[in-house]
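Have a look at the structure below before the remarks.
A single protein chain has been omitted from the complex, and every remaining protein chain is retained in its original position.
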Amino acid sequence: MSNTNPRRAFLAAAGAGVAGLGFTAIAPGLHLMAVGEANAAMRPAGTPASPAIRWGLLIDASKCAPGCNKCVEACHDENGISEQLPDPRQNSQWIRKIELVDRRNGRTTTLPMMCQHCAKPPCVDVCPTGASMKRADGIVLVDRHTCIGCRYCMMACPYKARSFVHAPLTEQNPEVPRGKGCVESCTLCVHRVDKGQQPACVEKCPEGAMTFGDLNDPESAISKRIAAANTTQVRSDLRLDLGVRYQGI
Amino acid sequence: MKLLRILATLLFATAAVSPAPTFAGEGGRTPKPTVTIETPGKCVAPAEEMRRNHMEMLKHQRDRTMRAGIRGEPASLNACIECHASKKTGTVLGDGTGFCQSCHEYAAVKLDCFECHQPKAGFKAAGVKQ
Partner (left out) sequence: MATLNPRHEEGLFYVLAAIGGLVTAVGLGAALYMEHSGHVVTGMNNQIVWGLPHVFAIFLIVAASGVLNVASIGSVFGKKPYKSRAPLSALLCIAMLTGGLAVIMLDLGRADRLIVAATHFNPTSVFGWNVILYPGMYAIVAVYLWTLMERRMNPYSKVAGLATFVWRILLTTGTGSIFAFLVARQAYGNAILPAMFIIMSFAWGLAVFMIVQKIMFGWNAMTLHPAIRSRMKNLLGTFVAAVFYFVATYHLTNIYFAKQTSFEEFILLSGGIFPTLFWLGYVLIGTVAPLLILYVPDLSRIRGSVFIASALVIVGAFSLLYVFIIGGQAYPLDIFPGYDVKSSFMDGAVDSYSPSLPETLLGFGGLGIAFVITTIGVRALHFLPQDDLGELQAAGSIVD
């Protein structure tokens, strides 16, 4: 047996332990690289989503171009939404462009509308099996392993964010499982976010109207913009504390 | 005599419904599943353990990934499909040839995963950029 100084060994172990603890304490939510706007680092394998982060979107409706559908196309491409059913009202749409006309003066605005990732989601309250869930970092998802397709969440959502899959699917993206009989909605491209990328719609918007980032981090681009300008939450009277904010409406 | 007749009937009935004739292979009722391992020796656990426990592994891990957001765990369904998809058909499904389906058909256990999950290996949904 080697002649180890027990005190030295203890100090070495304690030092390593503290360093490790310190690293794990700051690793969740730590932006190791501040690359570009609101790009987070890829979350290390084996770590859960952190409640210290709250992912959100800021959409500047004044920059949104009428007639442009790039965000919708990007979402459908990324998430494998390609089915075209005979009745188009049965097609899934995770994001859609809405054209708003002010009744008083006819002024038009366009903006994309998707799941608002509420902090107090009505869809989560009403789901009988708990399939409709809010992840620790604020993304509202449907756990399709437990979804029974009752569509109660679709009735409950104030933003008509949810779609129901009406027909069997075969062309799913392997990273975005979706199937017949389950309800689905915008996932904030969770499979991309977890890799440190941005949602497809944000990346593809040619006007740069959408910003993605951590609402809980005051230094993130999105937080700075929300602090600097007037932003609104749609149907704020419902007090759902949304993760998606809008400018210009 | 009556007892003998009862015994004979019982024996005959048991034989008729016994699983012995179903033991697979030539002349058996049920064809044996095609379990071709395209890349042997690289699985996350030995074959015996996988055969017995893959359902539990997948079930617990799906909750960790889905609910807690934990990524990169060893038994990722996509990784299984990449390895186990038949080189000929490119999928883990397929009557009698698919890795998952042939075994599940033999065991008469419903395969629910692929209602939602993509069974084709290396499938790129149109327009997806990595």
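We call the chains A and B, going by the order they appear; numbering starts again at 1 in every chain.
We take it that contacts are C-beta pairs under 8 Å (C-beta built on N, C-alpha and C of every residue); 3 or more make two chains touch, one makes a residue touch a chain.
This structure is a prediction, so every number in the text was calculated from the model and none was measured.
*Asks:* Quick one: which of A:92, A:211 or A:247 touches the chain that's been left out?
*Replies:* A:92
*Asks:* Given the contact definition stated above, which residue among A:122, A:174 or A:243 touches the chain not shown here?
*Replies:* A:122
*Asks:* Could I get the residues of chain A that touch the absent chain, sorted low to high?
*Replies:* Interface with the chain not displayed, on the chain A side: 72, 85-87, 89-93, 96-104, 113, 122, 124-131, 146-152, 154-160, 162-168, 180-183, 234-235, 238, 249.
Criterion: only the chains that are shown with their structure count from here on.
*Asks:* Per the centroid of Cα atoms for each chain, what is the distance between chain A and chain B, given in Å?
*Replies:* For chain A versus chain B, the centre distance works out to 34 Å.
*Asks:* For a test of understanding, state which residues of chain B touch chain A in their complex under the given definition.
*Replies:* Residues 62-64, 66-73, 78, 81, 115-118, 123-128.
*Asks:* Note which residues of chain A are touching chain B in the complex, please.
*Replies:* Spelled out, the residues of chain A in touch with chain B are 43-49, 73-74, 76-80, 82, 133, 135-137, 141, 143-145, 168-169, 171-182, 190, 194.
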